[in-house]
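Note sheet for the following structure.
Only a single protein chain was left out; the remaining protein chains are all shown in position.
We just call them A, B and C in the order they show up, numbering each chain from 1.
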Amino acid sequence: MTTTIIKTTTRLLAPLILVFGSYIILHGHLTPGGGFQGGAVFASGLILLIVANVRDKVQKLFEKTPLTQLESLGALGFLGIGLLGLMSYTFLKNAIANSGFLFGGTTPQGINPGYLNTGGTLSYLNIFVGTKVLAGLTSIVLIFFLILRRERDEW
Amino acid sequence: MIEHLPALMVALPLFGAFIAPLFKKHYKGVSIWAIFITGISVVLSLLLMKEVVTNGIIMYVFGADKPTLVLPSGYAVPIRIMFEVDAMGAFMAISATLMSFVGAIYSYSHVKKDTGLEKYYALLMLLEAGILGMVLTGDLFNLFVFLEIAGIAGSALVGFRNYRGEASEAGIKYLMVSSVASLMVLFAVGIFYGQYGNLNLAYIAKNVSFNMVDMIALGLLFASFAMKCGAVPMHYWVPDAYTEVPAGINPPLLVATYASLYALFRVSFTLFANVVIDLARVGWIMSILGVLTMFIGVTMALIQKDVKRLMSYHAISQTGYMLLGVGVGLTVLHDPSKLAEFGRDAMAGGVFHIINHIIYKSLLLMTAGALFYVTGTRNLNEMGGLARKMPITTISFMVGAAAISGLPPFNGFASKFLIYETSYRLNPLLTVFAMVTSVLTLASFVKVFASAFLGPPLEKFENKREVPKPMIVAMLILAALCILFGLFPNVVLDKLVYPAVDALINFAQYHSWGGLA
Amino acid sequence: MSFTLTTPSGFWNPLFWVIFLALFGLIAYLIYSRGNPSYKKESDQVRPYLSGNIEPAKEKVQVKAGDIYWGFIEALKGYYKILEAIHTGDIRDYILWYLGVGAIVTFILIGGV
Partner (left out) sequence: MNGSLFVNFPFIVVALLLALGFYTIGFKRNLIKVIIGVEILEGAVNMFIVALGYVKGGYAPIYTQAPQEAVGKMVLPTPQALTLTSIVIGVAVTALMLAFAVNIYRHYGTLDVTRVRRLRG
């Protein structure tokens, strides 16, 4: 599956997909989408890179990438943000909104052009969920890729 | 902090589960971490039970101080995710945390030789989180989510020994069954949402009417949860899954099965209890399903040669007792005189049997795991004369076998006693089946005992020794619980079981706030 | 705190159980003490007498698990034949049984019967 056409297309498309994924994650509290969707888009960019390359290179690259740790980090971050809510009311309470902290800008009422610096914990949750999803989906495909490519080489 | 207990109950195992992969190859560290986390969660669940018994139902809303959204027009609906913990939920939470703890201790040495243990423990704690979420939630969709979490984590654990083809086979069977059941639960949830525009259990229960679509939803929920808890004739996945799973996971997996039973009770009592006309019918279906389950389960167990498979069929058969006990109670729920006369005790028997069965069946499956650990086989035909080599395992097995057969003074006796007496009042035929089942249970455990432990010492097991200490500790904890629960059943009944049963019977209390607090 | 469990038509108390245990233990001991005292464990008395034949190896005379309750299973052969026929182990049958039971339960619940 590593023809020139695919390689060239990947080289052009993958950066765009990755940027688009990050955009969806970061704008999760303003536009449709969010952590999972953005993470899935981001992961699909990475997956494109995986399947368009030969097995050995992919393996060498991803041996150093801490996918498992990223996944744990995402989940722990989510939990941590949830526990942050215990400070004010209950678990997952939006404690950062309107606090002036990063992403804690004043949320306007009604129709607005969309301000990135709002959303409070929602933005953080989106980022953590996005991290977890991109790491999780990538490692799923990576493992299948490594297993099946190896067996095809053996056959 | 005490008011945040319901959230912490789920957050703690999740935290443990996400930390666990970071241990990488430090298998000793991760197993101690798992024991630590599950141990704390036992303490939390006991606190939760105390809180529920003293202060009544706990409502915990996520992300806000109130569950309700009041629209500008004055229309108020509960839209937030919330946990609603009553005594029944707390009771199940205690079972779940206790069994995860025991399973973690047992796993310390049982899976020592396997690799990928950081994932094993992560999944163990994820399974615990799934069960806890299922039993604590007050939201139908949340129930589905946690059902799936428990199902995925459970089936991944069933297929944990990926060097065995059978493990993968059992894993995909369990996963297929649980995902189809969960999807149908989601379908039923969709039906409720379409009709009542809400997902809150209490709100739906208050507004549920008795139309055909509701009854279809009830049928879907009933069949799905019955399949997930292993009622005949949808029990085929149970022996497969229980046999192939590492023995340390058996206790939490059992609780996961009974969390589905809990959901079944929750649906039939809390959600549909207001529908007077059909409830006796549901109760009868449950009782008959129970009788079928116990009888077919035990007769299949008699002919098994694989020791864990034999015990899994007994797990099916014991589920029948719970269905029978609670089904009898459900049949007479709207008849106050009969309810006071025997209905409440029948349900107490059924609910008490849940925790009893979880304890002694975990004990038995652990002894089976110990046999496998020592002999390397599960085939009863190849065992024999192990009593001298493994005295503590033998004693644990005897305690478990006596308990499952309902011999006094072990814990199975008290709950079976209650079920016999009360089902006799509804229909003597039910009792006859229950007793025959009990006799056959004893018979098949005599078979295991005679063929694995008794007999002349075999040469091939010459230099086998007793299992390592953590496994012994785990088995002895459960054996001690068996005897304690058996000697003083009234204490357990008063402190744990009757509050749970009353929580089920007084369903009006559960939705008294009607989602509009 | 009392330890008596009262059920609709009976009760359970661990103290009574201990008393009865002691009682029956006593009876068992009485029967045991009337046994033959000349039995010796370390002598040939413990060896089975097989009409003069040599005793076979222990592993050969052990009763295997599959042979226990042979008669019972033989008597219920027809029943077990049906049971084994429905326990196919085929993943598709698991779902089909679920469908069937779900359909029947729903049918009963919506008032078909």
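One rule holds in what follows: a contact is a pair of C-beta atoms (placed from the backbone, for glycine too) under 8 Å apart; a residue touches a chain by one contact, two chains touch by 3 or more.
In this text the structure is predicted, and so the values were computed from the model without any measurement.
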Chains shown that the absent chain touches, full complex: A, B, C
Given B:E84, B:E118, B:D214 or B:E244, the one touching the chain that is not displayed: B:E244
Option touching the unshown chain, where B:L183, B:I392 or B:L407 are the choices: B:L183
Listed residues B:E128, B:E148, B:D214 or B:D345, member touching the removed chain: B:E148
Hidden partner chain, residues of subunit B it touches: 79, 141, 144-145, 148, 152, 155-156, 159, 162, 164-166, 168-173, 175-176, 179-180, 182-184, 186-187, 189-190, 193-194, 199, 239-240, 243-244, 304
Touching residues (missing chain, whole complex) on subunit A: 30-32, 36, 110-114, 137, 140, 143-144, 147-148
Residues belonging to subunit C that touch the chain removed from view: 84, 87-92, 95-96, 99
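Operating definition for what follows: only the chains that are shown with their structure count from here on.
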Topology of the chain contact graph, where touching chains are joined (line, ring, star, complete, other): line
Chain pair bearing the highest count of C-beta contacts: B-C
Rounded Å distance, subunit B centre to subunit C centre (Cα mean): 24
Interchain centroid distance [CA atoms averaged], subunit A/subunit B, Å: 36
Residues of subunit B that touch subunit C when the two form their complex: 172-173, 176-177, 180-181, 184, 212, 215-216, 218-220, 222-224, 226-227, 233-234, 236-237, 240, 278, 281-282, 285, 296, 299-300, 302-303, 305, 341-342, 345, 380-381, 383-385, 408-409, 413-414, 417-418, 421-422, 425, 443, 447-448, 450-452, 455-459, 487-491, 493
Interfacial residue positions of subunit A with respect to subunit B in the complex: 68-69, 71-72, 75-76, 79, 82-83, 85-86, 89-94
Subunit B - residues contacting subunit A, complex: 4, 7, 11, 14-15, 17-19, 21-22, 60-65
